[in-house]
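Working notes, beginning with the structure itself.
Our next item is subunit A:
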Amino acid sequence: MTDNQLTDNKLTNIAAVELLASCQQLKNDGYHIMQICAVRTTGGYELTYSFGLDYAMVNLRMIISTDEEVMSISSIFSPAFLYENEIRELFGVQIQRINVDYKGNLYRIAVKTPFKD
Partner candidate 1 sequence: MSVRSIVPFGPQHPVLPEPIHLDLVLEDERVVEAIPSIGFIHRGLEKLVEKKDFVEYVYVAERVCGICSFMHGMGYCEAIEHTMGIEVPERAKYLRTIWSEMSRIHSHMMWLGLLADGFGFESLFMESWRMREKILDMFEYSTGGRVIFSVNKIGGQRKDMPDDMIADFVGILDGMEKEIRSLSHTFLNDYAVKSRLEGVGFLTKQQAHDLGAVGPFMRASGIALDTRKTGYAAYAHLEFEPIISTVGDSYARTDVRIREIFQSIDLIRQAAAKIPAGDVAVPFKGNPTGEYLMRVEQPRGEAIYYVKGNGTKNLDRFRLRTPTFANIPGLVETLKGCQLADVPILILTIDPCISCTER
Partner candidate 2 sequence: MSIISFSRTVLHNLFSKPATRNYPQVPREYPLRTRGQIGIDIDSCIFCGICQKKCPTGAIAVVRETKNWSINRFGCIQCGECVGVCPKKCLTMLQTYAESNATKTRENFTQIMKAAPGEPPKTAASETQNTALTADTTKE
């Protein structure tokens, strides 16, 4: 993997169990959520959470298997609900306890989880 640095970008790999604790720490430091991105890999997904404070950006990367359940971070960062609903609908990642849950009706597409294959 090549370097993906602007001068103040950082990427940290975390395990799925550390997600909520890391997010709470970032929230206490004053970061806000910028995006959540999912990439389909063989055997699972790679989720990248990006947070920002002023011009700096911090990225957390989590590798999960196809049916693993992930806890939502919308209890800590409330605008995350849009990103998590989109990932659940397009990729089929099992994200639980989103604060505003569209239950698969955000994009209302005809094919279920089209990005999964």
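Candidate entries met the following condition: all candidates are chains of the complex that A comes from, given by their letters.
Side notes on the structure shown:
Here is the rule we use: a contact is a pair of C-beta atoms (placed from the backbone, for glycine too) under 8 Å apart; a residue touches a chain by one contact, two chains touch by 3 or more; residues count from 1.
Values in this document were obtained by computation on a predicted structure and should not be read as measured data.
Listed candidates 1 or 2 all sit in this complex, but the one touching subunit A is 1.
Against candidate 1, in their complex, subunit A makes its touches with residues 1-4, 6, 9, 30, 32-35, 37, 39-40, 48, 50, 54-55, 57, 59, 77-79, 81-83, 100, 102, 105-109, 114-115.
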